[in-house]
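One structure is given here, and the rest of the page talks about it.
Complex shown without one protein chain; remaining protein chains in place.
Order of writing sets the chain letters: A and B. Residues in each chain are counted from 1.
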Amino acid sequence: MRGFLATLRAAGAEAFANRRSFWIQVSSMVVNDLGWVAFWVIFYNRVGSVRGWDADRTLLLLAVFATSAGLVLGLFANVRWIGQMAADGGLDAVLSLPVAPLSHLLVRRISSVNVGDIMFGLVLFAVTGTPTPTRTAIYLVGVVASSTLLVGFLLATQSLAFFAGRGETGEMGFNAILLLANYPADMFTGMQKLVVFTAVPAAFVSAVPARLVDEFDPLRAVEMLGAAAGFAALGWAVFTIGLRRYSSGSVWTQA
Amino acid sequence: MGANGLGIDVTGLSKTFVSGRRAKRRVVEAVRDISLQVEAGERLAYIGPNGAGKSTSIKILTGILHASAGDVRVLGLVPWKERRQLARRIGTLFGQRSQLWFELTPHQSFRMLAAIHRIDKADAAARVAELAELLDAGDLFDEPVRTLSLGQRMRCELAACMLHRPDILFLDEPTIGLDLLAKQLFRDLLVRVNEERGTTIFLTSHDVADVEQVAQRVVVVNHGSVIYDDSVAAMRRTLLATKIIDVGLLNGADALALEGVTVLKHTANGAKLVVDTTAQSVRHVLDVVLEVWPVSDISVVDPPLEDVIAEIYGAPRA
Partner (left out) sequence: MSWFATAVRTGARQMYASWPALVVSAFFYLVVVTAVTTLWRAGAAANDGHVAGYTATMLTWYLATSEASILGLSFRMIEEVGDDIASGSVATELLRPVSVLGIRIATEIGRAVARLSVLVPAGAALCLVTVGPPPHPAGLLLAVPAVLLALTTNMLLQHAVAGMSFWIRDARSGWFLYQKLVFILGGMLVPLEVLPAALRHVAEVLPFAAVAYVPARLASGHVEPELLAVQLGWSVVTGVVASLVFAAGERRLQVVGG
């Protein structure tokens, strides 16, 4: 545990080492997120509401998504790069240390640009989300569940690089879930809707927790937590099995 | 230490990589049937040309890769099975990979490593001070790593992998990219570490000078197998039965023809003779040269290690 915290602390120090760069990165992300707010405001201004989603609820979605993605890509930044590290031998360093590889890897790097997302999401919720104690509690639990699911999903897709390819599936998975989580899942129908609730669970990353804050439903909440736990387990499993394969050397002959 | 007191005990180690599928399937035997015993406190150089299996071997010994066949014990532990336990007792320095955090000072990295190795703060501080002295690096530990030259960084990397007082240090091409002076300094430090702390040094390298100046024992691998394993001195002595005589001349001298002697170079100022010691005694050649030539200076040297090793590499596959 002490090692884990020390690594996290060092990662933070490293990200913050160049103050100016840190704040520029953070501001860039805030600008980016404000752009999305502008988009939704313009959209709903014209369109009114779509399948039960209006501007307020969509901003709630943004608040959940920004904080959750910020936590995952900002604090556990390496989760995005595991595919590449598997392909180029970058995991050797972590295997030379007396640590559990996954937890060390995850906290080894902090990405300043995504830290901006965390702050933005929290502020957005505070400003537009009507933060009553109940809603805030649901929001925070929703964010935690969403992050857990996102980590699990990214781990699983990135870890496919242990088995085949140089990380393209990881890249595609990463792009897919982050793109689709920007949108209220209820707008999708048929096959697409099935996908965002299962294979690429973008719905659970943003839309479901946002809706829970507005209209709490115990069944949906259980589904949410189940999905989070499920993907976390999946990610852990694929990574662990993949690491064994890395250790047998079969991944590497590309290096 | 292993039950039999060995630091490293390898028997019949083999490693095969399989890549591709069906038609494009390739099987590469990176390491084949290697056996090796290393005792505590040795300084060993593990050398070979590119693709010889050096990196694969060292990765197996440090637990990053697991073996396809054979028995490997490092400090009594099976590396890939007891990786974390082993990691507490060995240090690794891979030339291309850094343990230190780029934007932070070495001190900050040490603090993190101390926490990972469960060294308490007071103890860690004392060890860092010791290392600063041992490695002559005290003034470097508080500068951000990105501001250090490669040579300075390598000294700090060495400190980082020694913080937890490992019994064995595994170094994979540690002097790559260093300038001559920095290489020299680093080699001296490795010897110092071994002599003052008794740390076993296991070093892979391309650079013959690493062998000459650091190693007491050299293991040569090629095509995945060990083709030579002996002390460096013995290697020089037994493998190339030649001696080189460098002669400085006062003024010109006539040509010299002696059995078993090849004249490599002959100018008005000096000559270089290669003596085949199986056909001619060095003593006799010296006698003749001193008698017949106006000698200002004379010395007898071993052939360069490069030549020795090149000849070993060139030996037909066993």
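FYI, contacts are C-beta pairs under 8 Å (C-beta built on N, C-alpha and C of every residue); 3 or more make two chains touch, one makes a residue touch a chain.
As the structure is a prediction and not an experimental result, all values here were calculated from the model.
Here the chain not displayed is in touch, across the complete complex, with A. Which of A:L180, A:L212, A:A228 or A:L243 touches the hidden chain is settled by the complete complex: it is A:L180. When the whole complex is considered, the residue among A:F65, A:W81, A:Y139 or A:F188 that touches the unshown chain is A:F188. One chain of the complex is left out; on subunit A, the residues touching it are 20-21, 24-25, 28-29, 31-32, 34-35, 38-39, 42-43, 45-51, 165-166, 168, 171-172, 175-176, 179-180, 182-183, 187-189, 192.
Methods note: only the chains that are shown with their structure count from here on.
Centroids of subunit A and subunit B (each the mean of its C-alpha atoms) stand 45 Å apart. Within the complex formed with subunit B, the subunit A residues making contact are 2-3, 5-7, 9-10, 13-14, 17-18, 92-93, 95-100, 104, 247-250, 252-253. Those residues of subunit B that touch subunit A in the complex are listed here as 15, 17-19, 26, 28, 30, 56, 59, 62-66, 80, 83-85, 87-88, 92, 94, 97-99, 101-104, 108-109, 111-112, 114-118, 144.
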